[in-house]
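Got a structure for you, written out below as structure tokens; questions coming shortly.
For this depiction, one protein chain was excluded, whereas all remaining protein chains were kept in their positions.
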Amino acid sequence: MTSMNMIQALNSAMDCLLDRDPNVVIMGEDVGYFGGVFRATAGLQQKYGRQRVFDTPIAEGGIVATAIGMGVNGLRPIAEIQFSDYIYPAIDQIVSEAARLRYRSGGEYYAPITIRSPCGGGIFGGQTHSQSPEGIFTHVSGLTTVMPSNPYDAKGLLIAAVESNDPVLFFEPKRIYNGPFDGDPNKPAEDWSRHEGGDVPEEYYSLPLRQAAIVREGADLTVITYGTMVHVSRAAVERSGFDAEIIDLRTLVPLDIETITKSVHKTGRCVVVHEATRTGGFGAEILSQIQEDCFWDLEAPIERVTGWDTPYPHAFEWEYFPGQERVLTAIEKVMGA
Amino acid sequence: MTSMNMIQALNSAMDCLLDRDPNVVIMGEDVGYFGGVFRATAGLQQKYGRQRVFDTPIAEGGIVATAIGMGVNGLRPIAEIQFSDYIYPAIDQIVSEAARLRYRSGGEYYAPITIRSPCGGGIFGGQTHSQSPEGIFTHVSGLTTVMPSNPYDAKGLLIAAVESNDPVLFFEPKRIYNGPFDGDPNKPAEDWSRHEGGDVPEEYYSLPLRQAAIVREGADLTVITYGTMVHVSRAAVERSGFDAEIIDLRTLVPLDIETITKSVHKTGRCVVVHEATRTGGFGAEILSQIQEDCFWDLEAPIERVTGWDTPYPHAFEWEYFPGQERVLTAIEKVMGA
Amino acid sequence: MPRRNAPELFIPEPRLRPGDKPDFSNLDIPPVGVLDKPDEMVDFTEIPEHARSMIRVLDDDHKAKGAWDPHLDPETLRGGLRNMLKTRVYDERMHKMQRQGKMSFYMKCTGEEAVAVAQATALRPSDMLFATYRQQGLLITRGHSMLDMMCHCLSNSRDYCKGRQMPIFYTWREGNYFSISGSVGTQFSQAVGWAMAAAYKGQDDIACTWVGDGTTAEADFHYALTFAAVYRAPVILNVVNNQWAISSFQGIAGGISATFANRGRGYGLPGLRVDGNDFLAVYAATQWAADRARRGGGATLIEHYTYRADAHSTSDDPSKYRPRKEWEAWPLGDPIERLKNHLIVLGEWSEEQHEQLRKELEEEVAALFREAESYGTLHTGPRPDINLMFEDVYEEMPLNLRRQRQQVGV
Partner (left out) sequence: MPRRNAPELFIPEPRLRPGDKPDFSNLDIPPVGVLDKPDEMVDFTEIPEHARSMIRVLDDDHKAKGAWDPHLDPETLRGGLRNMLKTRVYDERMHKMQRQGKMSFYMKCTGEEAVAVAQATALRPSDMLFATYRQQGLLITRGHSMLDMMCHCLSNSRDYCKGRQMPIFYTWREGNYFSISGSVGTQFSQAVGWAMAAAYKGQDDIACTWVGDGTTAEADFHYALTFAAVYRAPVILNVVNNQWAISSFQGIAGGISATFANRGRGYGLPGLRVDGNDFLAVYAATQWAADRARRGGGATLIEHYTYRADAHSTSDDPSKYRPRKEWEAWPLGDPIERLKNHLIVLGEWSEEQHEQLRKELEEEVAALFREAESYGTLHTGPRPDINLMFEDVYEEMPLNLRRQRQQVGV
């Protein structure tokens, strides 16, 4: 067991994958010699050669398209989209092609590709380096959408994603690359070494997709979240004094609704938290499924805590970000009811 | 008052717009000389000239991009995307550009463009001529998303959309171009002449965006829907024998939540119906907002009736389509509770 | 070429519209044999004329001429003729059956048969094909089961697309033929990825892909050319310039500013412009590009100059936007007639044999269609199992789909 930050864990996952399977290749803008703008692929080209870890033209659509073609020819490409804000040019290839290929070809062809992309705010990246676009992809059947909240999960889930024969969108909350973040930008930065999720084996392992994790057991209410907001929610729960069960979805779609309903059945109260824009975000789907499956268990309206319905504003980053206060308010509202 | 089908009403709307405002231009694949694959622009190039109604290259992203540029130079382009299944190549220009331009430029620039696109199934178009992708756009702040359910609304709303200074996505349920459709493909096709929504003035008028319509008043439950499903819901309501209030959203985002909550406050029971894929569809947002605003009014779980979480399958069109039976089952479930 | 002098938005317009008399006298068709055949590894800068002029082999007197004559043996030529004719007969039957309501939709490739058939003949069976809906000749030439093709189009109980796809969106993994997409252009860039993987793996196979003239405007065309140039991918990139994209003539895709073959040159790829109705020219250009790719020379862009003889699809009515019978005036003729006449001139074929072949094929195809129908049509007879609606969305069906399947009661 070593202590790794999330970048190191992702790098280690890719290292294991490249080592085990000659069909794994890594491609993306600046991922080759340089090792990626967030250094996730640092050293991998040097170790495995130019043919296995290479730079691509700045054409997100072309990256995904060629990755699909490679996948059809037996490779397992890991494509990096430099920021998830730049995934839009690739949506046609993701939605019309990767997601639908197995279905439309009667199972003859499929796209075993993994798209890694840093998402979320908290680094003063403004509206084009801060987005959380997962809610666009969770509406598309055929896609698996993953977002880890710590290095250990990141490594295990990335390995599972690459080994999956379905296309996987793997969103990485960049704010927690270097350490957990509880939503308070004024506190000194923590690193992963003191967090259990920072203990990451050097060797190969994988974690199942489609399985949520209960990161804190509790009886009073259920907080459902993923990514950076797992840590923010934890901190808010501590402050609240309530005994909340916190569920880290890890895989958003296909959703592990059973873990959720089991918890809500027990608690009867629920807060859903994500950083993405509110309207039409994945929180609405979570809320809806709970409402449908657990209506009679509910003792209060489910609350959503989310980013506002605006682009991510540079100077108002911390007013936009759904921090502890907002989660806390929601918890109190749900408990007060 | 003339009787018009929806294509004629849309054509009439564009005719009025071209006539009143020299800044209105129409562009898209096959919209010029030919008048569009659904004939929505038939005769308009002949009447207003090639410069005002013209064919474009097959490049949805280029169509929207150049429309934005034209909008910045004072025009009001109406861009047709031939099928909404082909809107994905344009998503970057819609989401990163049109939707964000006013915000990012501090209000200096904006994109007064309207994107018309036929959507929905029911014509054996298979997975690439049947999609209802509105749920992707309703997650994007800055966009207005409209879907009319009859010719009268279509004309009035299209005129309002084009006159809006915000970018508008105008989805047209192609199954009801020629007549209302109650979800039963085996009944002889109706035309619009016997439907009140088929009475369309020849002259200019507009209907307000952001306003839902109550298409049937009722006290037992609220059915919230839009597009083709308004007619299917109506038929199901008739069959159910319950006194349902049916709300036709017309504009999805910004949502007229007040009309909805007022109704649910009264009825306490609610069914949300759309044709799009279930997971992460706009129904989840509607359900969530009702749950948030009307929790204490609810006497039963809100039911969603939607397309399945699969691509739109060609031969199983009518098993996929959320027809009367499925709406009826949901109504009965909600009322039986 | 001085253009307009007053600022006014230029909108390209075809010379002729319905009511006008078909007339192609303005077309500049270079004579046969003007272009040399360079070594496959030539630098693209050295062959600008090959993208501007036209590679042609079959002359007006039906003889093969010039450096690009591939010198095919009569057996191969007759095979090509047979496959083109079979493709046309198949199209005719399917079109007719669509009109009778047996299927929802159909698309013919009439007049363009040489492109797919000659290319499939020139390539190896292990080369991977990423086609559009207008290269059914590839499947027929590679020997795909026509019964399977029909059953797919009928969306019946034997449809290998399991009822999920509209007609004509074939797939055939065993035949190294990629699943056709309903979104135009997407396969073009995917093919480049496939080819990159082939190079990565040290495979000797290449990829071959097609788009229409209209579809060159899509992003995937640009991605394909960019990635192919950067990584020197072993792929043949074909533009089938049949002059029309539904109702838009090729000028709306930029075809009057420069040839489509020329697009490749912009990226540093050789462009070959070929008489697309000349079986021998298409064969030769394909062979050249395939050899180049296999020798490590990277991609070639081939423009096939042809004409869409019939409607875009069964949903289209071309009399609304172009002169009737324009095809009859098309100066490059009918690819089937041209190869037939060549074989006759060679003494290797006759009108009688041709008629006989046509009859045979018609009977064969009609019989197959009857058999196909026995497995159901879109609206009658056996259907695909409804469970299939929920399968293959993922490799393993998730809970939401299992629940939804239950609701359908299966």
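For reference, chains read A, B and C in written order, and residue numbers begin at 1 within each chain.
Note that in this section a residue touches a chain if its C-beta (ideal position, glycine included) is under 8 Å from a C-beta of that chain, and two chains touch if they have at least 3 such contacts.
Owing to the predicted nature of the structure, the values given are computational and were not obtained by experimental measurement.
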Visible chains in contact with the missing one: A, B, C
Omitted-chain contact residue, chosen from A:62, A:198 or A:281: A:62
Contacting the left-out chain in the complete assembly, out of C:298, C:318 or C:398: C:298
Which of B:41, B:96, B:150 or B:206 contacts the chain that the document leaves out: B:96
Of C:31, C:48, C:101 or C:143, the one touching the omitted chain in the full complex: C:48
Interface residues of chain B (partner: the chain not displayed): 25, 51, 56-57, 59, 61-62, 65-75, 77, 89, 92-93, 96-97, 101-110, 141-142, 144, 164-166, 210, 254-255, 257-258
Missing-partner contacts on chain C, residue numbers: 1-12, 41-45, 48, 52, 196, 198-200, 202-204, 216-217, 219, 221-223, 226, 229-232, 234, 251-254, 257-258, 262-269, 294-298
For chain A, residues in touch with the removed chain: 29-30, 32-34, 37, 50-51, 54-59, 61-62, 85-86, 88-89, 124-129, 278-279, 308-311, 313-316, 319-320
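We take it that only the chains that are shown with their structure count from here on.
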Most remote chain, CA-based centroid, reference being chain A: C
Chain nearest the overall C-alpha centroid of the shown protein atoms: B
Approximate Å spacing (C-alpha centroids) for the pair chain A, chain C: 41
Euclidean distance of C-alpha centroids - chain A vs chain B, Å: 32
Separation of mean Cα positions, chain C and chain B [Å, integer]: 36
Multi-chain contact residues (two or more partners), chain B: 61, 85, 88-89, 127-128, 279, 309-311
Sites on chain C at which at least two other chains make contact: 159, 161, 164-165, 169, 181-183, 219, 393, 400
